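Missing here: one protein chain of the complex. Every other protein chain is in place.
Our next item is chain A:
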Amino acid sequence: MSMAIEPLLLSTLAPLVAALREDGYRVVGPTVRDGAIVLDELESADALPYGWGVDVEPGGYRLRRRADGASFAHAASPRSWKSYLHPPREPLWTASRDGAGDLTVREPEEEPPRYAFLGVRACDLRAIAVLDRVLGTPGGRYARRRERVLIVAVNCTEPAATCFCAATGSGPAARDGFDLALTELAGPRYLAESGSERGDGLLSRLPGEPPGDTVVTEARAAVAAAAGRMGRSLPEGDLRELLAGARTAARWDDVSARCLTCGNCTMVCPTCFCTTVEDSTDLTGGTARRDERWDSCFDIDFSYLHGGPVRASAAARYRQWLSHKLGTWHDQFGESGCVGCGRCIVWCPAGIDITEEANALAEEATR
């Protein structure tokens, strides 16, 4: 990691959030709402979820009070940063017809907002890097949003029972792709380290003190310890080969009996990027618009060709999702589509566990 300027020990995040807002950023970070720690726009550091943690399990999520006042000791927010970089619905163009019948087509002109993402974990840094590769065509809509984003990462010291970023190689330490990285320590206090020139500029304006070797060692140890406390793991070996060889596995029938095909996993997944386009017209026929919105391989209409869907059964749809995520993503983009954040495990109402399914496929392959 580039460390042009020395790390700083912060006793509060208030000046950081204030500085970002002064710079014109809309600060998005974790906050408590509707019985969950969600990502939302923060007016100040007071909105952070101090003293809140979460207990998660497959298909279950509960807020829990913490004694230590920590603000980043939680995992698996119901939405990922994808919601801001690749929004659920986005206008592509509008067309209007004048009195003479001539059409004018307009693309949205306004500049995308400048977001500062506060509290991006290593798994989600990796997810953003995955989206960059998939959607980041220079000059495109994603790229225009992405280049305006400032990232304050948080090294993970509190993995959840559903986490497996150590197995995907994404975390728990933030290695690159951030402007500033924080490690939350008892207090809470925050070790802040810069990862970019923008981070340097930000850090130089914050009140703090040199951390000293003890604090840095404490921070590194807390992150390293997190790697050993992940509740889950993926099978050893080449997952691309495993999935390619599993097309007729009996496990697909087993999981399809539990799968609701509701699509929740794909929407909470920080890398699932599929969309469809929708056209609408007003009653007068004077205006039309085309929107892009999230779609999902679990939607029966997603694979609709003439006469019907290609993937009609739940087994076919689950197989498509898992095979792409862990297998053919490698062929398409040169890496895995799974970062180990565990969201699909937590937010699946039926509690289907991607690691359990992958391990079951691996076990079946050895039979």
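As a working rule, contacts are C-beta pairs under 8 Å (C-beta built on N, C-alpha and C of every residue); 3 or more make two chains touch, one makes a residue touch a chain; residues count from 1.
Going forward, contacts and distances are computed from a predicted model.
The protein name that UniProt records for the chain not on display, among "Oxidoreductase", "Carbohydrate ABC transporter membrane protein 1 (CUT1 family)", "Spore germination protein" or "Cadmium-translocating P-type ATPase", is "Oxidoreductase". The missing chain, though absent from the display, is touched by one residue of A:Met267, A:Leu322 or A:Leu361; that residue is A:Met267. Across A:Pro15, A:Gly60 or A:Gly136, the single residue that touches the chain missing here is A:Gly60.
Considering A:Arg133, A:Arg205 or A:Arg293, the position touching the chain not shown turns out to be A:Arg293 (whole complex). Among A:Glu107, A:Asp213 or A:Asp301, only A:Asp301 touches the chain left out of the display.
Residues 33-36, 38, 59-62, 78-79, 83, 88-89, 257-264, 267-268, 278-285, 288, 293-294, 296, 298-301, 312, 314, 346-351 are the ones on chain A that touch the missing chain.
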